[in-house]
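Report on the structure given below.
A protein chain is absent from this complex, but the other protein chains hold their places.
Coming up: subunit A.
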């Protein structure tokens, strides 16, 4: 069990989301950085999709009311346990009563506190993710507030963590071969041209060539980008159709919107591109006010990156268990 001692708004319980209900208009929700969630859970011996706390407003403080193990993944936000520095991506055992505190992030925007056994709120429609728009899931369909108590699940095969903790290399470095470096300070996001790409004529080139700024009107629902507008050569009134997170739509203003985890499930604005699945987590860590650039890739390239990332997550789970077992034998 954990007690929330301090939180700002918009910090929520999230797992990998609620797929399968877009056909009745229910957004998937889920962690904005699913990679951080999966790795955090793998390091604790949890199911990769166990629920965690997603922090996007700082500072955040909680108390563990019983002994357990945890890891903070995602944004590096100078975490401390009873005042002592906790490295990100390092799983640690804690005693009852210890206090974990997260400060303003130095790198990234969203941190995940994963706990052995996962956060045990009641699943709604197959997921523990909070749907703020729908006001269900997570903790009573709302963001966390100071004074909340959260239960944690049973751990079927707990890891015997070494006293100094168990670390993995930040995936930003570990997977560097598969993720391009920033270009002129802009995050490089890979995308595939979508259905209405051809309607943008010569403006389409500008979609790729300019660096777009993530506007202040950006949140878990979507990122509004600002830059030199791009417009279709003829206006289109589309029939409403299903969309997924990562779709880049262009409303009449000509400034694109990227739909994110809490996105509408349907839309009618022309789509110029779609961000590849393996790059969504990087968007989830991008800061408001920062810039990004889109780069075209093929499905084959996207599939290759996806396999590499999946392999890395598997490795973390397997290796964590092996290392813990080996260290126990040595003791």
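Annotations
Rule of thumb we're sticking to: a contact is a pair of C-beta atoms (placed from the backbone, for glycine too) under 8 Å apart; a residue touches a chain by one contact, two chains touch by 3 or more; residues count from 1.
Definition applied: contacts and distances are computed from a predicted model.
A chain of this complex does not appear here, and its UniProt-recorded name among "KipI family sensor histidine kinase inhibitor", "3-isopropylmalate dehydratase small subunit", "Heme exporter protein C" or "Aspartyl/glutamyl-tRNA(Asn/Gln) amidotransferase subunit C" is "KipI family sensor histidine kinase inhibitor". Contact with the chain that does not appear here is found for just one residue of A:6, A:22, A:142 or A:206, A:22.
Interface note: of A:186, A:244 or A:323, the residue touching the hidden chain in the full complex is A:244. Remark: the omitted chain is touched by one listed residue; of A:209, A:233 or A:298 this is A:298. Take subunit A: the residues that touch the chain left off the picture are 19-26, 124-125, 131, 133-134, 136-137, 177-180, 190-195, 197-198, 237, 239-244, 246-247, 251-253, 264-268, 271, 274-278, 295-306, 308.
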